[in-house]
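Just one protein chain is left out here, and the rest sit where they should.
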Amino acid sequence: MTLAGIIAALTTPMDDAGELRLDRLQANLERYNASPLAGYLVLGSSGEAIYLDRAEKLSVLAAAARHADQHKRLLAGTGEESLKATLEMTARAADLGYHAAVVRTPHYYKKAMSPRALLGYYRELADQSPIPVMLYNIPPLTGVDLGLETVAELAAHPNICGLKESSGNLDKLVRLAAARPGFPVLVGGASTVYPSLCAGAAGAILALAAAAPEACCEIERAFRAGDHPRALAAQRAVLAAAQAFEPLSIPGLKAAVDACGFYGGPPRRPLLPVSAAERLRLDEAFHSLRRACSGGRAAGAPAPAPTDSPA
Amino acid sequence: MTLAGIIAALTTPMDDAGELRLDRLQANLERYNASPLAGYLVLGSSGEAIYLDRAEKLSVLAAAARHADQHKRLLAGTGEESLKATLEMTARAADLGYHAAVVRTPHYYKKAMSPRALLGYYRELADQSPIPVMLYNIPPLTGVDLGLETVAELAAHPNICGLKESSGNLDKLVRLAAARPGFPVLVGGASTVYPSLCAGAAGAILALAAAAPEACCEIERAFRAGDHPRALAAQRAVLAAAQAFEPLSIPGLKAAVDACGFYGGPPRRPLLPVSAAERLRLDEAFHSLRRACSGGRAAGAPAPAPTDSPA
Amino acid sequence: MTLAGIIAALTTPMDDAGELRLDRLQANLERYNASPLAGYLVLGSSGEAIYLDRAEKLSVLAAAARHADQHKRLLAGTGEESLKATLEMTARAADLGYHAAVVRTPHYYKKAMSPRALLGYYRELADQSPIPVMLYNIPPLTGVDLGLETVAELAAHPNICGLKESSGNLDKLVRLAAARPGFPVLVGGASTVYPSLCAGAAGAILALAAAAPEACCEIERAFRAGDHPRALAAQRAVLAAAQAFEPLSIPGLKAAVDACGFYGGPPRRPLLPVSAAERLRLDEAFHSLRRACSGGRAAGAPAPAPTDSPA
Partner (left out) sequence: MTLAGIIAALTTPMDDAGELRLDRLQANLERYNASPLAGYLVLGSSGEAIYLDRAEKLSVLAAAARHADQHKRLLAGTGEESLKATLEMTARAADLGYHAAVVRTPHYYKKAMSPRALLGYYRELADQSPIPVMLYNIPPLTGVDLGLETVAELAAHPNICGLKESSGNLDKLVRLAAARPGFPVLVGGASTVYPSLCAGAAGAILALAAAAPEACCEIERAFRAGDHPRALAAQRAVLAAAQAFEPLSIPGLKAAVDACGFYGGPPRRPLLPVSAAERLRLDEAFHSLRRACSGGRAAGAPAPAPTDSPA
């Protein structure tokens, strides 16, 4: 399985009481299916997986698999802190038809997460997993960095299919692309998709693509077509929107998803929803982004607001 | 409920396959019960709670409650990432007879863990919890710092009974003791128990006390008796042992527990057991500590090694 | 030479044009001479040495040496980035009668400041210096940490007389006091003087002592007298004042020095003076501190304001 292109890291729809809204997930997916997205990551960091119990996780995975278009890549976030729990979740994702498992570094006991411990973890996981495993490095959330040497060693495993790199470290990306040509790296930050593609990234897995899939895909499309000026212009437009939501974490992402006519909805506690003022700024930022993307073309009517969207 | 003294943060005994060994937990507790420890923290960071599923957590909590001496304070680590899960675990701990719940800061989405979000989280938890809630701040593991102002506000809540502070920040301790006299702060680092007591700490919750309870208690006993030179000498002895295990994280702690004649056993994956050389150094360090503690007194025969101790 | 007690890290008086005011330095010293301070550090971090050219540094060192009481310890901050420049400044300080040189870690090329490089630097300096050398570790300003092992090795050099430790790391202090008994460690943070003395520090070198010498000395006096409750009370009073000025860096310190009736004056650019509101808060904090210190005793009339104090 080769991984490339723009993959949306989906949010998990909930209502004001924090209960899952799988009907909303279905509605979102029906619209995502019509976009040029290459695939979906379900239960990544954007999906609040850390707040869901096991039954909830499985129901989200099942619902997403059911409603995703068969031409989209389906990735499941299955990383837990223990190897045992990660193995179990990965096996379930495989049963549900996921193409690959995206597994973040375990990280609670940071000092113990030596290269040797991480090598052992991912190797045993890859040995036993029925589906390919994608490494997932996100130091801003985990405080653990999966180093270049460790990735390069793991890249040789036949059941490890790529790396999601959310450190923002372009340097590492260039080095890895040189050291392991052909091993796909998908970056995790919407702000630097274009320079990352230049530096050798195969694609990107983006939270922002759950709000603005077309805009994100436009960066990659222009890059693949060799149209660098257009790729850079698309990147700049995306970046302005990324600036607006990233400081607000998941609550900001969900509000951005709302702003683009999908169902974002409220986050689960301890997360607090964005303020009215923040929501207004997000609306403006994402409205500008869609305008920038549509360019001279007919812009496509903005999606109608959902009838019971959260306050 | 007032909290003070030295409380041991217990390890969770497992076998080589990673399965719980509750019989070993019972045996450990029978010996801890005879020590001057003020109480136990079950399922704290030292207890690998993050690697246990819910059923395992409940069985460990139940076993510890069953075998703990009734004069010891019983604290349960019940912090999960979501408010909902933390509330559920806290209610179960109350049912099992725990005196208080020790709740670490949620932390996965670090940027979203604003003072406002943390205040909201702990207040709602304290409102609903049947037992008192102890705040737990451990930035080296969580990357989140529960600030002085937030703690001072929460200290006014009638169902918040103290703070476990594992930042090593003495400054904050002095400030808090001045700002909220009577609000108990228990520190989490064995290296600075004595200066922390001087600075106003009510006690300490220590992983090292699961290996060397007497040595840890001696610091506090001497301090309470006004014997500062002896307290400092005891602190120095403890610190040398702390130096030996702390860089090795949970695997080192479990080996130290073994070294002191309790059952430590292997950690759960992705953690790897310490090497033979590391185990030897830990044996020496903790042997020295026990010799230092026994001083001129008859040292008490070292506990016999468990018959099926891990390799 | 043994180092102990409370040493004030002096500010360097300047006028609004940024020119030195050595007459003001003299006036300050005449009042400091009457205090229980053990000595002075001239041209430490508090002295804006980094903003002075060589001629200015020498004139400040000379003026301070001339007006300091002969019973006070005289320490000169002589650390520059290159070994050569540090050697030159240290020789000049020796000529001027300073008892010791306080030498911060060189730090611009952080990756190159290995233990080996720092050992080599301090050893060659100590070999050649006509006066004893005091190590000075201040990671918050330098981004370099002089580690425990390096200090322990350097402590064996006959011309290295102590360590000024401004990391706030109590742990290191306890370890060092155990590893090198008798090697004096003076801490650099006013917030934790008392617990540091408990942990084995020989004294403290404090910027705050340039504003409130009596209050700082009271902590140590009570500690030496075995009066722990009074030492802790004095520490708490000092801490409240430290909280007020520390976030404001040198400009706040100079305003605090003003607030206590000495001449603080404006800082040199790029530093900006504190705002009127900040100055008011500092006045209040230091007024409270003096009131707390005077306790039941006659408080000693506050010093008259200097006639041409800075706006």
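For reference, chains read A, B and C in written order, and residue numbers begin at 1 within each chain.
The working rule: a contact is a pair of C-beta atoms (placed from the backbone, for glycine too) under 8 Å apart; a residue touches a chain by one contact, two chains touch by 3 or more.
Only a predicted model underlies this, so the values are computations on that prediction, with no experimental measurement involved.
Engineer: Mind giving the shown chains that are in contact with the missing chain?
Structural biologist: A, C
Engineer: Have a look at A:Ala62, A:Val174 or A:Leu272 and name the one touching the chain we're not showing.
Structural biologist: Touches the omitted chain: A:Val174.
Engineer: Out of A:Ala155, A:Leu239, A:Ala259 or A:Ala285, which is the one that touches the chain we can't see?
Structural biologist: A:Leu239
Engineer: Which of C:Ala4, C:Ala62 or C:Ala85 sits in contact with the chain that's absent?
Structural biologist: C:Ala85
Engineer: What does the interface between chain C and the hidden chain look like in terms of residue numbers?
Structural biologist: 18, 45, 50-54, 81-85, 106, 108-114, 116-118, 120-121, 124, 140-141, 143, 247-251, 268-272
Engineer: So which bits of chain A touch the chain we can't see?
Structural biologist: Contact residues on chain A toward the absent chain are 168-171, 174-175, 177-178, 189, 191-192, 194-196, 198-200, 226, 228, 232, 235-236, 239-240, 243.
The definition used in the following text is that only the chains that are shown with their structure count from here on.
Engineer: Hey, how would you classify the chain contact layout here, line, ring, star, complete or other?
Structural biologist: Contact pattern: an open line, chains touching in sequence.
Engineer: Turning chain B onto chain C with a C-alpha fit: angle in degrees, nearest 5?
Structural biologist: My answer is 180 degrees for the C-alpha fit.
Engineer: Taking the mean of the C-alpha atoms as each chain's centre, how many Å separate chain A from chain C?
Structural biologist: 51
Engineer: Taking the mean of the C-alpha atoms as each chain's centre, how many Å separate chain A from chain B?
Structural biologist: 36
Engineer: Out of chain B, which residues touch more than one other chain, so two or more?
Structural biologist: In chain B, nothing touches at least two other chains.
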